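Before any comments, here is the structure.
Subset of chains shown; positions unchanged.
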Amino acid sequence: MIHSQILERIQETPSTVTLKFDWIEKVLPGQFIMIWVPGQGEIPMSMSFTGKPKGITVKAYGPPSRQLQQMGRGDTLYFRGPYGVPFTEIRGAKLIVGAGSGIASLLPLVDRNSTVMVSAKTESDLIYRGKINAKRIIYLTDDGTYGIKGFPDQVIKDVHPDDFEYIYVCGPEAMMYKVLLALKGRNDRAEFSLERSMKCGIGICDSCSIDGIQLCREGPVRGIGWLRESKEFGMTKLDRSGRRVRIEL
Amino acid sequence: MLSQSVAGIVLESPLMLASGILDQNGYTMKRVLESGAAAVVTKSIGVEPREGYFPPIVSVFEGGLLNAVGLSNPGIIHIGTEISIAKEAGKPVIGSIFGATPDEFLRLGSAMEDMKVSGVELNLSCPHVKGVGAEVGSDPALVKQIVSTLKGSLSIPVFSKLSPNVSSVLEIATAASDSDGLVLINTVKGMAVDIYARRPVLSNMYGGLSGPAIKPVGIRYVYEVKKELDPVIIGVGGIETADDAIEYMMAGASAVQIGTALMKHGISVFSTIKKGVAEFLEKEGIKSVSEIVGVAVQ
C-alpha cells in the first residue's frame, strides 16, 4: 500500500472535498486509484489532479468516503495504483461532459481547446466552479438553480458535437447512456469513463466487468464504438453479490 | 494432441479457469472460454446471496496474491442467468458450490445439474469464511458424507476441492475418494499487515494466498495424493506458464486450473499457455498430453 500525507483539503461543495497529496508516480487523465480508509473500506477514486501535487475529489456516500471527508492536512492517505486505461489525449478541439462528481476524472483533460459541460442536481452541488480553465464552460442543473436547466443529453446537440475532434464523458450510467444515444451516428473519437462496483482493482474478482472486459484493467475509459455494441451498458449490471440487476434510466 | 478427458468431461485442452477468478458475470466467463480456456468453473455459489467482505479484499505481494473475497455470490437461484450466458461459448461450465451440510450441498448440486453444467466442484476449502469451506473440508467424516450424498443423487461428475491448510491431506483425500476427481489446491491461509496503518490490510484480516508463491505447495499435494491414492486430479495453484502447467500434469494432474495468473497476464494467458504446452509436447516428441500425466511420480 502506498501512503502519502495530505497537503491540502479543499471543500468543493457541502458534500464534496478535494484532497491534494504528493505522489511521484506518473498518472494519466482517466486513471484511478484504490484508496483505503483503514477500518472503513477501500474505494476507487479517479485522479482529479494528475500534475504536482496529485489530487482526488471525493463525494460523500458511505463510510469510506465520509471518513475521507473528515481528513485534512497531515493525515495519511493509503492507496494503490494507478490503475486503468487513460483517456486518449489530443491537442485539438474537445468536448468534455461531466455530470455530478463525474467531472472529477475529466478535469485533468481540460485545456484552452476544451468546451466543458458540467451538470449537477442543484447549484450547491456544482464542483470546481470558477476553477475550470477552458475555452467555454456550460453549466447545467437539474433544477435550474444555476446555468441551463436540464440534462447534458438534452443540450449536447446545441454545442454541435460533430465540430469536436474528441468527446469525453463521465457521470452516472443513465446519463452516459442517454448521451451515447444523443451522439447518434458517431462511432469513434468519443470516450466514456464507466463505473461498476470495483472490489479488487486488478482484474481478478469480476465485480467491475461489463461485456467480458474488466473496467479496472481495460477501462474505466471505453470508446463509443465498443459501447454501442455492449449488451450490458445502460442495461444491466451485477450488484455486490453478483446478482444481475437492471440499470434505471 | 491437447485434448483431454477428465471424469468423462471432454476438454479441448487441459486448461480451465479456476473458481473465483473472473467467473461471476456470464459475459466474462464467455469471453474467457472464447479466449482459450477449455472450461470454466463458476465462482463458488451458496444457497443465499452473499455480498462478501468489504474491500480491501485483495493484497498483492511478491510472488502472489492474498484474497478474502468472502464467497460473494448471487445465490443459487440467480446464477442460472450467468451460466446460460457462459454456455453460449459451447464449452463445459463447471458449477462450484459451497455449503455447511450435506443437504445444502445436495440442493446446490441438484440446482446446478438442472442448469446443465458439466460437473460440480465442491468447495471444501475456502480458508476465510467461517462455517463453510475449510471448516467443512477439514472434517473427514463430513466430507465423506457430503461426497456420498452427492454421488448418490447427481448424474454429473462431482469434484472435491481440498484445502492445503491441513495436517494430513491424505486423510481428507481418502474421505473424498468417492468423488470423480479431486481439485488441489485452494488457497493457503495467510495475512498481510500494513506497517504504516498498523493493521491488517484485508478487511477480513485473514485471507488466502494464491499465485506463484503456492505452486510448490500445490505440486506437492498433487504428487503426494497421486502417489498414495491415484485419483483423478485437477491441479491448481500458481500456474502462470506452460512449464507450470506441465509440471502439475507430470506430478499427477489430468487437467489444471488457472486463476491468479490473470492478474499479471490477463485473459490471454490461456492461449499463451496452450501454445506453450503444444510446443513442449512437439519438441519432446509426445503425441498426447495425457501421456505426461503423473510421469514424475516415483
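What to note about this one:
A and B are the chain letters, set down in written order, and residue numbers restart from 1 in every chain.
Quick note on the criterion: contacts are C-beta pairs under 8 Å (C-beta built on N, C-alpha and C of every residue); 3 or more make two chains touch, one makes a residue touch a chain.
Keep in mind that this is a model prediction, so the values were computed, not measured.
Each chain type appears once in the view; across the whole complex the copy numbers read A x2, B x2.
Note that only the chains that are shown with their structure count from here on.
With centres defined as mean CA coordinates, chain B is found 36 Å away from chain A.
On the chain A side of its complex with chain B, the touching residues are 1, 3, 34, 36, 38-39, 41-43, 76, 78, 80, 198-207, 209-214, 217, 231-232, 238-244. By the touch criterion stated above, chain B contacts chain A in their complex at residues 21-25, 27-28, 30-32, 43, 49-52, 54-60, 65, 67, 69, 72-75, 78-79, 81-82, 194, 196-197, 199, 201, 203, 259-260, 262-263, 266.
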